[in-house]
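Only a single protein chain was left out; the remaining protein chains are all shown in position.
This part shows chain A:
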Amino acid sequence: MDIDLSQFSQVFFEESIEGLAAMESELLKLDVDAPDPETINTIFRAAHSIKGGSATFGFMAVANYTHLLETLLDEIRDGRRRMTPDHVDMLLHSVDLLRGMIDSLMNKSEFNDPKLPQLEQRLAQALASNNAPETSQPEPAESSAAPVASDADSAIEDCWYIDFKAGFDIMRCGNDPLLMFAELEAKGEVQVSLLPPQFPAWDDFDPEGCYLHWQLKVITDAPQKSLQEVFEWVEDECEISYQRGCSTVTGEALQAADDTVDTQVGAISQAGAVSQAAVLGQSISQSTSQSVNQSQAATPIAGSSLPTATAVTPIEKAPQAQAAKQAASAKNAESSSIRVSTEKIDMLINMVGELVITQAMLGQIGQQEEINQESLLLLQQGLEQLASHTRDLQESVMQIRMLPISFAFNRFPRLVRDIGQQLGKKVELVLKGEDTELDKTVLEKIVDPMVHLVRNSLDHGLELPEARLARGKSETGTITLNAFHQGGCIVIEIVDDGAGLNTEKILMKARQKGLVGPDEELPEESIHQLIFKPGFSTADTVSDLSGRGVGMDVVKRNIHELNGTIELRSEAGKGSRFTIRLPLTLAILDGQLIRIGKHIYVVPLVSIYESLQVPSNRINKLSDGHELIRLRDEYLPVIKVFREFNHDADAKEIKDGLVMVVDNNNEKTGLLVDELLAQQQVVIKSLEDNYTRIPGISGATILGDGTVALIIDVAGLVNLAGISNSKEHAA
């Protein structure tokens, strides 16, 4: 019989990733000179949970490494070691490393990052160096105890003392201690001694019960875990404690230690109490769940009384996930599961309750023999209630998918710190509106574009400290991330107070690349738009940060895929502001219903500028069959939707119908439609689930009468119509 732990490992991965995010954000908050004990505690708890979890699942590399971290953090927490910026740096790198390790575990791939041994060495060195605060007077034993602790899991041949008090019902459950001892024997040399059994009076004696208590001495190179495995099935009902000695000690010493341990082990089993265990150093007791603090308190004593006993911190079965739960994790947003606050669920349950009541009421009316004036009134009321409950329910269900944007924002302090250091720039990051909620899917997809924009601001936007001072600005640059709701959209702003866009340089590059004619002059606004063109970069040197010119166009495309828009405003010398506008959710869309012939389509409201009738004197026909209309001072191509979709329409000529001006990648395009119908929110359904993609159609929705309406994909329609670049036609 074997429990398949792998089904739980996903939970471990998620919790670890959250834990790492918590560690990271706390580390960044940490004031090195005066560390807040609570902050260090949080970091410690996160490391500890990861260690516990990884050991449980047998991910020893992770467990061993976090053990080192934990030791270091523990010393800092106890005030035995002063925090240095170097520590913070090391810990941050460790977070990255652990993330990599967990990623590779998730993907079941081999992890061999050369950084692992390097960091391990650095940590070990840091642990070995004596850097205690002057205020406290460390005992020499402490500093020696710590390094020993760090290789607690290594494979020197060890001597283990196991105190095994069999549970009363052990035989009844089909477990035979003899078999377990035999299994231990397979791992190394075993000495078993039976303590004098304490039988009850004859009348109370249960012949099927077990009254025995053994002490075992095992000399083995197997890790503790494998010893624990032997007792895995009985550990809940038996009292088992493990105490580690060392076989390298010479005979006499061993004997002496043996005696001490024997008596002390006896002491534990008698009292079975944690306080006694402390005398023995850090022993692991699985029958009593020991708290971290208690075992920590034990360390100094262990160091002095039993120098050879190595310390092993207890493995806690229940991970301390609270800290991790509170900490928002950017990575978590990418996993397929979602954490929902109980509050939201309670709200849902409430609403479903209301719904059930309304349903019962309507059912009652339905059972009446005849419908009279009175029951009709009740029916109408019931239906009204039903409608309102359904709406509320829909809203709360959508709420479940909503996550605060802090999930995305949280990764930026680290990013800004690292890149700022790399570039030698002083940066302050200001986060605003972190509680603004948006759909999980949108959130996941917006992170990468945001990272790109922030990197750009750091790299191109902000100046070096000297340059800033020379311009009369403060030495430290500011990048602000701001999120807020505005009219059914979420707006995310990325603002820097750097140099702003260099319009001359952009124009020069654009001319070099042939995006702009040599003599063509553009208004500043249009110059700024150039940076969104594919292959455009003004960076003089290509760095790993930015400058490859595969950036802004991708950013823009990604945002467009989310039905969002991006705007840029920049002022030379003062900074730039990117404004991203996104729909709150991908599942619901504000749509304008239109009719073309017998067909009803939905056009996303965000992409519509205006709709108008165009008199024939403002329509121009091109030689290739495309038609342009003149709208104020612009020429727009018009797509005859009915022709692209191969069906009939009332208005076959532009002058007979309505032209709806829509946005296609910041360029205006007209769609010829017959009639505008209602505006309404529509739930987006996939066509691809049961059919295939249709060019020009992004999905379908179900209208109030139960029929299906197709949602028009403007960009796809433009492709279908074969209009490559409206600007070229206009020029």
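In this section, a residue touches a chain if its C-beta (ideal position, glycine included) is under 8 Å from a C-beta of that chain, and two chains touch if they have at least 3 such contacts; residues count from 1.
Simple rule for what comes next: contacts and distances are computed from a predicted model.
Think of the chain that is not pictured: of "Chemotaxis protein CheW", "DNA-directed DNA polymerase", "ATP-binding cassette domain-containing protein" or "Transport permease protein", UniProt labels it "Chemotaxis protein CheW". Note that of A:P37, A:P85, A:P200 or A:P695, the residue touching the chain absent from this view is A:P695.
When the full complex is taken into account, the listed residue touching the unshown chain is A:E644, out of A:E14, A:E437 or A:E644. The residue touching the chain not shown here, chosen from A:Q191, A:S226, A:N620 or A:S686, is A:S686. Contact residues of chain A toward the unshown chain are 599, 644-647, 685-687, 689-691, 694-697, 700, 702, 706-710.
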